[in-house]
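As you look at this complex, bear in mind that one protein chain is not there, while each of the others sits in place.
First chain written, first letter: the chains are A and B, and each begins at residue 1.
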Amino acid sequence: MRKINDLEMRGITKSFHGFYANKDINLKISSGEVLGLLGENGAGKTTLMNILYGLYRPDAGEIIINGEDARIKNPKDSMRAGIGMIHQHFMLVQNHTVAENIALGLDDVPFFFPDNYIRKKISGFSQRFDMKIDPDKKIWELSAGEQQRVEILKALFLEADLLIMDEPTSVLTPQESKDLFGIIRKMADDGHSIILISHKLDEIMEICSRVAVIRKGITVGGADIGDVDKKELARMMVGRDVDLRFDKVPLERGERVLEVKELFVNGDRGNTAVNGLSFSVYRNEVFGIAGVSGNGQRELVEAITGLRRSSSGEIILEDDAITNKSARVVNTRGITHVPEERIKFGIVPNLFIYENAILKKHHSKPFSRLMFLDYDLIKNHTENIVERYNISTPSINVPIKSLSGGNIQKLIIGREIESKPALLVASHPTYGLDIGATEYIRRQILARREEGGGVLLVSEDLEELFEICDRIAVIFKGEFMGILKAGDADIKDIGLMMTGSLKLPVQEAE
Amino acid sequence: MEQIITSVLTRTLIAGTPLLLGTVGEIISERGGVMNLGVEGMMAVGAVSGFAVTYTTGNPWLGLAFSMICGALFALIHAFVSISLRANQVVSGLALSMLGLGISGLWGKPYIGKPLAIKMEAVNLPYLRDIPYIGEIFFRQDPYFYLSIILGAGAWFFLYRTKLGIVVRSTGENPRAAETQGINVHLVQYLCVMAGGAFAGLAGSHLSIAYSKSWIEGLTAGRGWIVIALTIFSMWDPKRAFTGAYVFGGIFVLQYLLQPLGISPNFLAMLPYLTTLAVLVFYGLSLEGHRKMHAPAHLGEPYKRGER
Partner (left out) sequence: MLRIDISPRENEKPLISNLILAASLLAGLAAIGVVFLAKGVNPFFAIYKIFSGSFGSMYGFKETVTKSIPLILIAAGLTIAYRGKFWNIGAESQLLAGAAAATWIALTWAASLPAWAAILLMFTGGFIAGALWGIVPAILRVRFGINEVISTLMLNYVGAEFIKMLVIGPWKGKTQFGFPYTDDFPETAQLALLGNSRIHFVTLIIALAVSALVYVLLFRTRFGYEVRVIGENQEAARYAGIDFYRTTIIIMIISGGLAGLAGVGEVAGLHHHLTYPESISSGYGFTAIIVAWLSRLNPVTAIFSGLFFAGILVGGDAIQISLNLPAATVNIFNGIILVFLIMGEFFQKNSVTIKLQGAKWNR
């Protein structure tokens, strides 16, 4: 028996501290439909879905299921109503088994020995939707695609008829995405309805039957997928015509700035995360590293920037060996670093903006003389960065946590390229930023390339890599599956390489 | 000689009992994600409240029950401050310890030096008590001992073999995931902290009702802090708490054993604390990489509901 034949959200409004995340939004979906919810980062898609799932309560508006007011106050209510949600960041307990994760939200599992019950029931679902999963594996042992399957299973166990998926492909390889779409189709045929949150147009066109577009918290359009094309959707999403191509100036690459030779690095669990990599980065070049996260990118970046020891191999910066030198030494020699998870690594949220603007440089002249910090100079310097990099803030005398993500990232970028480093290492620099800030950050990286710096860019965003890189290396399980020139790289090959099914001979000559 | 050994082992189990109870309680609390450094204070409150009731009513069982209630209610302070108000758990726990020591001192003053008229009878388990040695060591103990065994084993079963156990552990590992699955994270944490308080209260009343059978200020003598160390040592698993608790129980007994040998009593008094440090050093050396995998991932961090 279906719990949800059709569902409607009417006049949903939600504000956070005076900003409207959602304003009078209407949305409708029926059984067997796949609805695409399209919008930029920060447009309010996730907020809307969190309201539907009962995580937030709307200031106004109602949710109507099968013609009746659903009164969803918390996730439990929505789960009972037949709504399931798969968050962009999986809501899984890493140290627990698959079975334990599934049992967590279930009301009808037996109190004692709940795992046994799950184990019995799991195979039925696996067969119906063609997903394989071992219920006794710990989550951290699973790949991103497998973890997503656990999330889907969680929803199926809860008898969810409507499944919300927030950016489900963002952590998947192209192959895994294809598998996921297969599962989604099977579920839709089975009578489930699916809401797919995404900002990727291709995806929406491929899998959805209908699409709704929101921008800055309001619904700006909706259509059956047959009636629109990509260009139209893009215009609705951004509010203007966009040309996502950058005018990358063709440049001859300069001399070599970084050389990595036969590098081996261990991961946190003692595994070999970087497995004998060799490559070089040159001046006037952006060298990209593509791959699904968790394939050694983090360890490689940390080894280069002095945050992690390598077990063997060499890292050479302009003829200087910097292998296993401390982060401070590496930084002083000319490598700067825009870290992943910027809030966690890149800033000190409670310190003032000007104190954050000298992080890493605080120990050296001119900011530090003898033991003392020259705060006048530091504030001047910060004012400069704020102005030059268009950071919008009421003052530099506020804790940096009060800035938006985009502005925080601009400050980090500004801080890291202000000293004109020989090599800029940037990890996922535009992750989670809105389109404006993303464009800005990418332009700054390209500007650094034109000025003669080398850039090592780690990203999961293939579009980004294609736009700004000169060469792209694909990493899989700590090894390069190939190094492609910007011209000859096409998505199909990269997808295979990211999953390890294709390896090109790496020619690192020239 | 045999007699000495059985007597030492018997006393080891007695001395280990409050440590076991306290550790299991702290494990439950920390599995739910809340670190409670107030164990020393909660134990002191449990000790004095249990003693007061036993002394007044003459019924140690009432005292036992009351100490659990007082421990749980006292832990409620920490729960409110650190869960609802999201205060720093280290500072809040310290405050609770100070407060508990203070309250127990004030409350217990009239009872200092007054012996209990009615003591908790040892329970001789039929048949089992007659097994040579084993019977004497294990099956002629006071009710606290059996209770601690049952509670310790029960806590393990609860945490690892029941649905609610999954809920508790998930709360400590990833509260947001738990919330999206419809779990009331704060409620779970409140209950875990209060359970920890009840266990600590019970541990305290063991000291006053069954172990020393009297009340003096400072009766807990740092056992609450040893419990915190034992929680780490147990890697947050009640099964391992047994080992830790009885090893340390043995050290408390060793103090009395070594006294006649002319070793400075002050040095002997240091033993439990030095051993705690030594054990932690050993632990730090041998299990460096594994620690992160065993500690609840969200331990000590306040959880904010809803919006992030």
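Throughout what follows, contacts are C-beta pairs under 8 Å (C-beta built on N, C-alpha and C of every residue); 3 or more make two chains touch, one makes a residue touch a chain.
This is a predicted model, so every value here is computed, not measured.
Residue-wise, the contact with the chain that is not shown comes from A:Gly346, picked out of A:Pro114, A:Gly346 or A:Gly406.
When the omitted chain is restored, the residue from B:Gly58, B:Pro115 or B:Gly222 that touches it is B:Gly222.
Mapped onto chain A, contacts with the missing chain fall at residues 17, 306-307, 326-331, 337, 339, 344-351, 355, 359-360, 362-363, 368, 371-373, 375, 398, 402. Where chain B meets the missing chain, the touching residues are 37, 41, 77, 81, 85-88, 90-92, 94-106, 108-109, 217, 222, 225, 228-229, 232, 264, 266-267, 269-270, 273-274, 276-277, 280-281, 283-285, 288, 291.
Going forward, only the chains that are shown with their structure count from here on.
Once the centre of each chain is set as its mean CA position, chain A and chain B turn out to be 44 Å apart. The part of chain A that touches chain B in the complex is made up of residues 16, 53, 55-56, 74-76, 79, 85, 87, 91-96, 100-101, 103-106, 109-114, 154, 268-270.
Chain B makes touch with chain A in their complex at residues 161-164, 166-167, 169-170, 173-174, 176-183, 289, 292-293, 297, 306-307.
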